[in-house]
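Every protein chain except one is present and positioned as in the full complex.
Here is chain A:
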Amino acid sequence: MSSKGIRDRVAVVSMGCTRFGEHWTSSAEDLLVDATEEAFGSSPVRRDDVDAYWLGTLGSGQSGLTLSKALALDYKPVTRVENYCATGSEAFRNACYAVASGAYDRVMAVGVEKLKDSGFSGLLRSDPPGDGTAAELSLTAPAAFSLLDPAYCARYGVDPAELRSAMTHVAWKNHHNGALNPKAQFRSEVTKQRIANAPTVAGRLGVFDCSGVSDGAAAALIVRAEDALDYTDRPMYVKGLSLAAGPALGAADPDYDYTTFPEVIRSARDAFAQAGVTDPRREISLAEVHDCFTPTELVLMEDLGFSERGQAWKDVLDGAFELGGRLPVNPDGGLKSFGHPVGASGLRMLYECWLQFRGEAGRRQLADPRLGLTHNLGGRPGSCVSFVSVVGPELDG
């Protein structure tokens, strides 16, 4: 894959993000208004000053009308996008390209999901009429990702008890971080014992190994990099954006062993090339990754180049990815405790980078972050889409 990229050509100059959680009293429209009003609140731009909008939602509305009606927009172009759980990132990516192309000067990417109106646990599918044979129809998301656990143990000879400890550590860390985040769905620490002993959902995954099912919305105002300082003195510049949709080979190929996501490797390689990152382990200051389930975060550390193959579980247990570790991962609590309103999650990851670069992350604030990575996954092991962005607070020399 080769992308020319748009390094330092566009910038985020304002963002908004609702608290994530069970918003029984808010509709998707309410959440869209809340997130965009917060984004407009910190900038001089008003709703109709924005040239075009991109709306990401998996299933909380269809077409651009979902946003244009909620915001009463003045006949603006609004594009609704969907790319599974990477939907929010996809809205952002396309919005950035629209500015980089020169077609627009100011655009907004918005993501929203209202999951808690269904009355069911977990995510719902909305598949086209089919023949009833797709494995995805029966196997739930936690079950699909639970396949990583025994496969990883088998490939690297890891004692299942050790891997269980590492999975527990991921959940414990992300709950710890979320407890420091006023917008997180779950804002309390959870003991490792409680995580490890929770009722199982699928395979060895307990309820604390799963991301929070929640409602929420997030928004980003995006302008030309050369105009950024007209809006804010601390913009966030886009260094690289990559998306990889695989052929779903792993689900069909006996050579695939469920210990990696080839789509993540490809998208990370592409995003790093665009951003000029050659040593991600040293150059990336913080990473917001798609910790939909605890073993996912483990495997992502290897696919994103933050750990050697077969070593992520040790790095996790050594505290490498904690707030005070060598590379803080999911400082905002991640999908695990910030929650996962699908269409909003990718933008929520960028929101944490935005706060961290501006020194507005409160008790989670990291010292002088230089480059942030967001990683957003849609689908399941063997059949997925992967998005990686690299963002930073300064233009490169």
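FYI, a residue touches a chain if its C-beta (ideal position, glycine included) is under 8 Å from a C-beta of that chain, and two chains touch if they have at least 3 such contacts; residues count from 1.
Criterion: contacts and distances are computed from a predicted model.
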The complex has one chain missing from view, so what does its UniProt entry call it, picking from "Membrane protein", "Acetyl-CoA acetyltransferase", "Sarcosine oxidase subunit delta" or "OB-fold domain-containing protein"? "OB-fold domain-containing protein"
Touch assignment to the omitted chain, from A:Val45, A:Ala143 or A:Ile265, lands on A:Ala143
Which of these, A:Gly41, A:Pro254, A:Gly324 or A:Gly397, touches the one chain of the complex that we don't see? A:Pro254
Which listed residue (A:Leu65, A:Ala103 or A:Leu124) would be found touching the missing chain in the intact complex? A:Leu124
For the chain that got dropped from the picture, name the residues of chain A it touches. 118-122, 124, 127, 129-133, 135, 137-140, 142-144, 146-147, 150-151, 154, 200-203, 247-249, 251-254, 256-258
